[in-house]
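Omission of a single protein chain aside, the complex is shown with its protein chains in their original locations.
So, subunit A:
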């Protein structure tokens, strides 16, 4: 029957389409102002999710970098050199991130890149930047493997010398959260959920280990898909497990729905997550049920940093979209690190800008040596490319706002 084969054909198409849940479109906007006619203009690439999932925090990265470039141009940090931003949207998809990395490497005016947001995306970009010997500084990646390799717990080894980050790793974040959950919140029975992504699964695992080590019990674990909307089955499971806390490794898109559905079902226990859900969108989407939920985020609260005040004011005054709270200041510092390195590379070369590939590799060397007072605190990198600033903060939703409840560092031993 003709129609039947049509149905079967379209069913196959449907199933195939499911595996490619990527939808939405490319967005090439975000090019900054170009420099003056007389001077050299260098480009700093930005890669982050600028549309769809995770875009609130992704846009915070884009505009954080934009403000850094504007400031450097205004202050004439590198005389004779103007900077601009080339922002590419990776839609939180590793494959798109890799294409963007290739595009940035291919653009001769690009000296370095800031981003991405997602650790999974970073994994697909590392090799591309490494081959081109171009520096990449992520303000947000927290998966330990990115800087210390697969066996980071036993024998850390840096896989790519072009990759740096201004974010603390999940090794500390997961443990910090577990410690706070156990001793601060006095929770003993936690249900751990993750989204199976590099970031989420890694963070959930580290939380799980640290929580058990601290003496807590894991009531159950489950995994969800990014893009899922109905968590009814999961919520009933959590309810039956009699957990007193849910820990979620993943982004705000799913956790906001989980917390709402959890509380709608009468399970009034807080949801605790990582920096991936530290965004105002989380509270806006979940609404009242988010009250009392917690998230850890890297660094100290941006609003309390004296150096960040001007940044926050500019961000608000310009009316930029997205949320600067999680990574904006780190993106600013990452961008500034690249700009400062261009300056240093120029100074070391008899005040002449090295050309092309040489400039790129010199910038990598200079970033490794970076040591300056950024708006998020002192910035320098260790031998793995990780930031030496290891401050973490626990935030809790109070009256519809994220409020810092504890800042500190975590000692994994």
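Everything that follows uses one rule, which is that a contact is a pair of C-beta atoms (placed from the backbone, for glycine too) under 8 Å apart; a residue touches a chain by one contact, two chains touch by 3 or more; residues count from 1.
Note that contacts and distances are computed from a predicted model.
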| item | value |
| --- | --- |
| Name per UniProt, for the chain absent here [options: "FeoB-associated Cys-rich membrane protein", "Succinate dehydrogenase", "Ring-1,2-phenylacetyl-CoA epoxidase subunit PaaA" or "Branched-chain amino acid ABC transporter permease"] | "Branched-chain amino acid ABC transporter permease" |
| Omitted-chain contact residue, chosen from A:151, A:236 or A:388 | A:236 |
| Chain not shown: contacting residue from A:224, A:246 or A:394 | A:224 |
| Missing-chain contacts mapped onto subunit A | 3-4, 6-8, 10-11, 14-15, 17-18, 21, 23-25, 51-52, 55-56, 196, 222-225, 227-234, 236-237, 239-240, 253, 256-257, 260-261, 264-266, 281, 284-287 |
